[in-house]
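Only one protein chain is missing from this complex, and each of the others stays in its spot.
This part shows chain A:
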Amino acid sequence: MSRRISPVIPGFGLTLGYTLVYLSLLVLIPLGAMFVHASQLSWAEFWAVISAPRVLAALKLSFGTALAAALLNGVIGILLAWVLVRYTFPGRKLIDAMIDLPFALPTAVAGIALTALYAPAGPVGQLAGEFGLKIAYTPLGIALALTFVTLPFVVRTLQPVLADIPREVEEAAACLGASPWQTFRHVLLPALLPAWLTGFALAFARGIGEYGSVIFIAGNMPGKTEILPLLIMVKLDQYDYTGATSIGVLMLVVSFALLLPLNLLQRRIATP
């Protein structure tokens, strides 16, 4: 699609200028300032901060739980998107509307609600306790909180794509003798993969940085259930700006290193 540059529509200079100034002042310069601040440290100082066992444990925990939550959402998301797009059943509209609740609900509210649910004395926590399973104040609780907060991403990216796949494609596959599972595996999954990856990456990125919903359920034991964003907070409370900045830079660099290949892969699959 090629669109002509429209000389009759005014406002190019104004809108582009405003966009660039606003974006630079509020996002680019402040973020850049953090990298400048970090670059004043020597490599040894930076390394001393990020190689501390407490930081490495938090790094592993944050990325691990975000990955687990994104994967769980990858499964629940396909299920919900499929059912909402393909079937009509009582409550469909309600579920469809409520899927976005985690985006509308303040994360702190989600945090204390999930803690009340999954704590040893809470209704679900008690049930799990009878099976010897501890949810709140463990990495499992963190992953569940992240699953809640990032639940809408995969569903919402899959829904429009699923709606666009004609049913005839599946019927053709069934007529050719494919089982429902084969149809799903060989016909639908390849068509859904780019959107699924987008939703997965969004959920993963959000999960890495999430703070509000996690800190209540995590228990925040250093080295065990302490996430990276919390560690930045701890360093800030101790006026350790060097430490906070180093961890911030580490977090951004690692997330982009993980998300960039994911985006490239998604683009490659989307444009055959």
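Points to keep in mind about this one:
Throughout what follows, a contact is a pair of C-beta atoms (placed from the backbone, for glycine too) under 8 Å apart; a residue touches a chain by one contact, two chains touch by 3 or more; residues count from 1.
Assume contacts and distances are computed from a predicted model.
The listed choices are "proton-translocating NAD(P)(+) transhydrogenase", "Sulfate transport system permease protein CysW", "Alpha-D-ribose 1-methylphosphonate 5-phosphate C-P lyase" or "1,2-phenylacetyl-CoA epoxidase subunit A"; the UniProt protein name belonging to the chain that is not shown reads "Sulfate transport system permease protein CysW". Although one chain is not drawn, the whole complex shows that of A:Leu41, A:Ile76, A:Ala128 or A:Ile269 it is A:Ile76 that touches it. Within the entire complex, the positions of chain A that touch the omitted partner chain are 3, 5-6, 8-12, 14-16, 18-20, 22-23, 26-28, 30-31, 33-34, 37, 76, 79-80, 82-84, 87, 89, 91, 95, 97-110, 112-114, 116-117, 122-124, 147-148, 151, 171, 174-177, 179-180, 202, 205-206, 208-212, 216, 228-230, 232-233, 236, 239, 241, 244-245, 248, 251-252, 255-256, 259.
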